[in-house]
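Take a look at the following structure, please.
One chain of protein is taken out of this complex; the other chains stay put.
We call the chains A, B and C, going by the order they appear; numbering starts again at 1 in every chain.
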Amino acid sequence: MAKVRAAIVGATGYTGAEVLRLLLGHPGAEVGLLTSREPGAPIAETYRHLAGLCELRLDPFDPDRVAERADVAFVGLPHHAAMEAVSPLYERGMRVIDLSADFRLRSVETYRRWYGEHFAPALLAQAAYGLPEIFREEVRQSRLVATPGCYPTSVILPLAPLLRDGLVAPGGIVADCKSGVSGAGRGLTQDTHYTEVEGGLRAYKVTAHRHQPEMEEVLARVTGADVRLLFTAHLVPMKRGILSTVYADALPGADLARVRASLERAYGGEPFVKVLPAGTWPDTAHVCGSNYVHLGAAFDAERGKVVLLCALDNLVKGAAGAAVQCMNLVFGLDERAGLCAAPLFP
Amino acid sequence: MAKVRAAIVGATGYTGAEVLRLLLGHPGAEVGLLTSREPGAPIAETYRHLAGLCELRLDPFDPDRVAERADVAFVGLPHHAAMEAVSPLYERGMRVIDLSADFRLRSVETYRRWYGEHFAPALLAQAAYGLPEIFREEVRQSRLVATPGCYPTSVILPLAPLLRDGLVAPGGIVADCKSGVSGAGRGLTQDTHYTEVEGGLRAYKVTAHRHQPEMEEVLARVTGADVRLLFTAHLVPMKRGILSTVYADALPGADLARVRASLERAYGGEPFVKVLPAGTWPDTAHVCGSNYVHLGAAFDAERGKVVLLCALDNLVKGAAGAAVQCMNLVFGLDERAGLCAAPLFP
Amino acid sequence: MAKVRAAIVGATGYTGAEVLRLLLGHPGAEVGLLTSREPGAPIAETYRHLAGLCELRLDPFDPDRVAERADVAFVGLPHHAAMEAVSPLYERGMRVIDLSADFRLRSVETYRRWYGEHFAPALLAQAAYGLPEIFREEVRQSRLVATPGCYPTSVILPLAPLLRDGLVAPGGIVADCKSGVSGAGRGLTQDTHYTEVEGGLRAYKVTAHRHQPEMEEVLARVTGADVRLLFTAHLVPMKRGILSTVYADALPGADLARVRASLERAYGGEPFVKVLPAGTWPDTAHVCGSNYVHLGAAFDAERGKVVLLCALDNLVKGAAGAAVQCMNLVFGLDERAGLCAAPLFP
Partner (left out) sequence: MAKVRAAIVGATGYTGAEVLRLLLGHPGAEVGLLTSREPGAPIAETYRHLAGLCELRLDPFDPDRVAERADVAFVGLPHHAAMEAVSPLYERGMRVIDLSADFRLRSVETYRRWYGEHFAPALLAQAAYGLPEIFREEVRQSRLVATPGCYPTSVILPLAPLLRDGLVAPGGIVADCKSGVSGAGRGLTQDTHYTEVEGGLRAYKVTAHRHQPEMEEVLARVTGADVRLLFTAHLVPMKRGILSTVYADALPGADLARVRASLERAYGGEPFVKVLPAGTWPDTAHVCGSNYVHLGAAFDAERGKVVLLCALDNLVKGAAGAAVQCMNLVFGLDERAGLCAAPLFP
């Protein structure tokens, strides 16, 4: 079978580069085009770890050329810039997998409140939410997939089954999430300067992070309930990984066994989600570089709380890995293709 | 005035060594004796950073000798070992500052449930809880001070004023706490082996950490309410620092201004607790190596939650610094003596 | 073609576990047996990152059973323990790839001086030195391969061509090498306790490291000259990676162009060794998790010195990757099989 031909639009950001890394090892796809706002040089000049592994040069973005050279475009641009690239590619009949926030929300109003104007609202309804463990069929049948935010994946995966199974209340949820620095991207800021990050730990955008409405909207869609969730993001001195600790009020009938059973029922057959043995807890180091997600759960009967823990690699399952997983589904490939490498530990 | 003569019992652990570091720079105290289970060698062989700065050798523990050579003993031993050292020193009339968990709780029953048998229950009632910002007078008048656990300090300080002022509910509190690795001590474990920690992040002892009953007991004592709090500890790849993110349900009348006013009223005159400007968030890197505590607060009106943030250095304000601060109070010295060094940043 | 069946003897050490990680992604090999001194549990209990990826349990070491279940044994044991496992496996006709120091040296006397008694001196002459870039034919024809020390690979690769081409003098060489902490293994020591490593940098075993005689012996063998080299090892606060900076006296006729040409001639056709563009320097982050080696060179005409830089991942090209590369050669597989994953960056 002919390989799927992929283009990466915005190849010099970390998510674009991670898509490239994964596709270089994909048996059924090949990368034919890389674009950048600063075209000209080989990608291996920006990313020296690709020395000798990828000879492609950076091209300017031209939708006709992308459509001619590729079957699918991965869009690794910031929001707003993403929608400007997605629209013309979609119009040319391409399959598009967008890693930005531009097509994650269904509600134009919510988008406007958190991100500003949306220029392609009609496309919102076309976009599948690229979390195959929950929206597999939608992804399969869509020409436009919006991969979830890295934090939302880590919160939605553990919560969705428990909400659906009526084990936890949809209100009063707390998601305390911790991320490595690659989640902040490759752009230079004082906050991600080495000496300002190393050895420190801090929260940021407290009660004001854009991933909160995404979590609430998607969980409401999945469960039919009015989910209210308070999300706090923290920056941890490590390169990759998200650990989310989610606290929810137990509903009557819930106990540890039922909570674990709910997770195992939901994910027992999933290739990339592992429910850890009771009493063991996810560690971001144990999923580093991989598409795997580790889940754990605890139950505090005295305080009536369920504690859920979720570890994933923000650049893989939190971004580029999810994107490749969706590409596999869209093109009818083995969902696991190119994504089965074991985590890099230590 | 003659200097206070101090002994450090258990000087090779990190908390003992940190007491030593602080006392080496203290204008009103001097260290006359260091003890260890493995006596003989100079402390500077165990801790090379003291080369040329401290000539003391490690002595075996002998309560008579400690009482003869020192006015105050800092006890930096594990629980159980600590009470065995504290009792004979206390009996000899010494001032004792214990950094272990052995005299932090008032309830013998709670101690028994979480730590095992207590061999000196009569002393529990004699012990002041070494958090001067809340128990200053008790500390001043006590011959036995138990410094708080590192996590409890970071949770009690932000919560106590809000509970007292009726701004948050005493039930349903979540304390999501993150600590650097020095909190786990100097003993060797697979979990603190460099390659197993670096680049990773994990929770541990979920719903089963011994600092939870300490938080609940002390907060109940301070506020008179039945405080119920779920605490989760996380290990972060950094050496020093605790960041605690505390979530509580707002009570009617609460808003951001009142929350901040409550904190500022409580700590405006405190030398070591700083309430950060609105919209800025504590960072453990900003208190590293110092006795300072940084506090921040946010309010989510839609979800009815208060978010409190607290950063401190677990070895200083979370252990040795609190101990020295209490020593200053016990001996009538300037409370700030030896503790005013600015944090080490970057 | 039937897959090569592999056993890993000493699977719980970092090098054994890394062989396992690589073979899990190898298209032409499969792991049938893992042994440990503490058998019984599944390997995924020791290494949680393998949850759901490897169901094997740890077996006790039994040479008959190993020979029955596997075509090749990877031996990831400490020296001395390694030779005790290698001998019976070799006698049973197996192919053996030893990752310890036991069969790296040709000279029994040198072995004795640095490591103690050798119990299988006859096997020394049978062992190929597992550096395919230099000893490819020997490796191909051998039943026993000793993979090089991690430091020696990083020093021999850049030096060998220059010595052979007469561009640098064989005496007075300095190899200043820096390694991540995984090189020290999984065993617990104060020196590899997180809080004693993080944020610090130190040399160790100065003028007394066992890899120095290995470097000198192998380079002498390759070049025919009496190579004298002073090697210093340093421990760097990172998990993986070696960067070696090698200083040698330029011989008449040498200049930067000739030095680079020598390296490019030697490695231009090699799949895993990349000579970086002039003026760019190897970074261990750019080879992390991969079998690739990055080389750079500088020339100081005024001081008559050549500076060579080499970066590799100590657990991959410095150990397990070299072992798999040698297995590929021994069994006539594509030398690159299972080893082509791009480095994990960032």
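Note that in this section a residue touches a chain if its C-beta (ideal position, glycine included) is under 8 Å from a C-beta of that chain, and two chains touch if they have at least 3 such contacts.
The structure presented is a predicted model; accordingly, all values stated were derived computationally and were not measured.
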item: From A:Ser107, A:Gln141 or A:Thr195, residue that would touch the chain that is not displayed; value: A:Thr195
item: Hidden partner chain, touching residue among C:Leu33, C:Leu123, C:Val236 or C:Leu339; value: C:Val236
item: Identified contact with the non-displayed chain, of C:Arg37, C:Arg228 or C:Arg265; value: C:Arg228
item: Contact with the hidden chain (one of C:Gly76, C:Pro161, C:Gly183 or C:Pro282); value: C:Pro282
item: Sites on subunit A contacted by the missing partner chain, in the whole complex; value: 14, 181-182, 186, 188-190, 192-195, 197-199, 237-239
item: Residues in subunit B touching the chain absent from view; value: 14, 17, 21, 24-25, 47-53, 182, 199, 239-240, 274, 276, 280, 283, 285-290, 292, 294, 340-346
item: Missing-partner contacts on subunit C, residue numbers; value: 172, 174, 176, 178, 180, 195-196, 198-204, 206-207, 228-230, 232, 234, 236-241, 243, 245, 247, 249, 281-286, 288, 296, 298-300, 302-303, 305, 307, 309, 311, 346
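Assume only the chains that are shown with their structure count from here on.
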item: Subunit C against subunit B, contact positions shared by both copies (same if over half, else different); value: same
item: Pair of chains ranked first by number of touching C-beta pairs; value: A-B
item: Inter-centroid spacing, subunit B versus subunit A (mean Cα positions, whole Å); value: 39
item: Between subunit C and subunit B, distance of the C-alpha-averaged centres to the nearest whole Å; value: 46
item: Multi-chain contact residues (two or more partners), subunit A; value: 199, 239-240, 283, 285-286, 288, 346
